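One protein chain omitted, others in place.
Chain IDs A and B follow the sequence of writing; residue 1 opens each chain.
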Amino acid sequence: MDIAPYALQLFSGLSRAMVLFLLSAGLSLIFGVMNILNFAHATLWLLSGYVTFSIFTFLSEQFGASPWMLLPAIVCTVALMSLLGFALERFLIRHTYERELPEQLLLTFALVLILGDVIKLIWGLENRRINLGVQPIEMLDTMVNPYQFVIIGTGVTVAAGLWYFLHRTRFGKIVRAAVYSRNMVSALGIRIPMIYAMVFALGVGLAALASGVFLPLLPMSLGVDHDIIVQCFAVVVIGGFGSMLGTFVASIIVGVVYSFSILFWPDGALAMIFLILIVVLIWRPWGLFGTELRY
Amino acid sequence: MSAYNGNWWSRFYARYGLSGRFALIMLVFFLLVPLLPGEFWTHVGTEILILGLFAMSFNLLYGYMGQISFGHAAFFGLGAYATAMLFTALKTPAGAIGVPEFLLSLLVGPPVAALGALIVGFFCVRLTGIYFAMLSLAFGELLFYIVFSWYSFTKGDDGIQGLLPPLYFQDAGNYYYLTLAIVVVALLAMWRITESPFGYIMRTLRDNQRRAAYLGINVRLHMLMNFVIAGTFAGLAGALWGPFSRSVSPGLLGWQESGIAVFMTLIGGAGAFIGPIVGSVIYTMLQAVVKMYTVYWPLTIGTVILLIVLFLPGGVLGLIEKRIRLRRGEAAQAMEQAASMAEKP
Partner (left out) sequence: MAAILEVTDLHKHFGGVHVTRNVNFSMEEGEQSAIIGPNGAGKSTLMNLLTGYHRCDAGKVVFEGQDITNWPPHRIARMGISRAFQVSSIFAKMTVADNVRSAVHAQMRRSFDIFGSAARVGIEETARVLELSGLGAKHGLVAGELAQGDKKRLELAIALAGKPRLLFLDEPTAGMSIDEARGTMELVDRLNRELRLTVLFTEHDMGIVFNHARKLTLLHRGEIVVQGTPAEVRANETAQKVYLGEHHA
């Protein structure tokens, strides 16, 4: 049996999964800590992609074209977008904590529309992609894009880094505690508003990182955020809100299922994802690794 | 100050509330729209009515039952597609369709949507809050992708084209009045439902589901019934949409389309019966005007929604209601003061 196509699909599935993970980790964290479902998460990711592209292009013009220019571009973007995330939380999102769920959802929904047009305003309608000039290499009798290794590696590293951050650092432990009970954390004298702002900034920063990593693989174009955000929702719900392990596992499930569905039912690959999402919501709404509290 | 002593206008308000007054005023305007020169405003009016009906059906779930559904457009789309398919089957090879066949094709939209709502609702009513929102979104997207990818049955992304109504209804004004008639009847039915014992049970489900169960209410069954009713009206709106825009496409089932219903309800005010229609008027007219000058409509409506969420969560009607109550409160206070002062020797 020729395993090459399956191996190929598994491979691309894993790299897809890592992109989804990087993007969904922030979403899951934000919802877990602040109970805000950030519809605009993928749009911020898209914005980050355009920003990364612009910085990359600028640096390449200044210092000579080289794939290594991508690294500082990503770093700059992460910094800028984290700042933007901080500002968004501080000036907009903060006002909706006392409100009902639908109003919170609508606020972030509105941001999807606003930011989407901001991208159109600044960068116009064309796609943006970065060509790192990476040659495909031969593996298992088939051609493989080695950049996918980079993506998988980045995803795993970030996952490990996040785990370390959440479980071994003081701030991380506070964040995890806040997922369980913000009242308790507040009662311990820790300033919740600051925590929220920083968590949101962290979430957006992760999305920015995801976009930078993604850029050499596929072009960024208007409307991609609309498709991807529902996949992120699927990942976060399947894995469980607020659980990084859940997000990681669910990303792999969704990424791999999608890739293999392409082989058998190309048009319905996404339908498969939603089917899984529906089954999880009916059988176990708080996800594989989530806790049965927040409703 | 009894409203029953006042003129018929305040008596009308006492019986039918702010919504009643607005509905009456708007009906007068709606009746006069086709008299405007050209077809543009008649088209806009038809769109306001159809999408307004869609938004009203959404509010049955949101304002009255307290749940937000991001997959409600699926039933709008199901109604549109059912009508479109029967329409296509009934029309002649030349593309013409007779009036009875046309009306028949309209008739098939709501039941198909109702069936869809029954199946989807069966699962959704087991959840509430964010999980209800997520599951409804998931079902909506699932249905969207099924329609999108089942090319042999639905023509997939190409959509179904050529839905040309009978000659009489190709005139924008005639189609408009047909739509107006259907929407008015639908709204009267919705008013009856929301003011019935069932309608008030819905409000109890919105305010306190647990307590409602202790009243002896089978919460899931009641939610399902409301879900199906809402889906049916959405299907009716969808049925009207196809022949109006001459085509249907899978996007009608997606979450962006669901978002339109949510926006309209929010703008007009979810707490008032006629809120979604008011929202539809504002939304659709704003869209028509903005699109004449710029392509950045999403930026505009996004900003409007942002401002409303932050400063005007009750929508336009909510604001007016608050003002009226304040003024009545002041008037009542003033009367109390006058009365107590009159008592002093």
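Here, a residue touches a chain if its C-beta (ideal position, glycine included) is under 8 Å from a C-beta of that chain, and two chains touch if they have at least 3 such contacts.
Remember, it's a predicted structure, so these values are computed and weren't measured experimentally.
In the full assembly, the chain not pictured is in contact with B, by the touch criterion defined above.
When you scan B:Phe40, B:Phe153, B:Tyr168 or B:Tyr200 for touch with the missing chain, the hit is B:Tyr200.
The omitted chain makes contact with just one of the residues B:Leu90, B:Val184 or B:Met225: B:Met225.
In the full complex, subunit B touches the hidden chain at residues 192-193, 195-201, 203-204, 206-208, 210-219, 222, 225, 229.
Simple rule for what comes next: only the chains that are shown with their structure count from here on.
The mean-CA centres of subunit A and subunit B are about 34 angstrom from one another, to the nearest whole unit. Across the complex, subunit B is touched by residues 37, 92, 95-96, 99, 101-103, 105-107, 109-114, 116-118, 120-121, 226, 230, 233-234, 237, 267-268, 270-271, 274-275, 277-278, 281-282, 285, 295 of subunit A. Subunit B makes touch with subunit A in their complex at residues 62, 68, 123, 126-131, 133-135, 137-139, 141-142, 145-146, 148-149, 151, 156, 255-256, 259, 262-263, 266, 295-296, 298-299, 301-303, 305-306, 309-310, 313.
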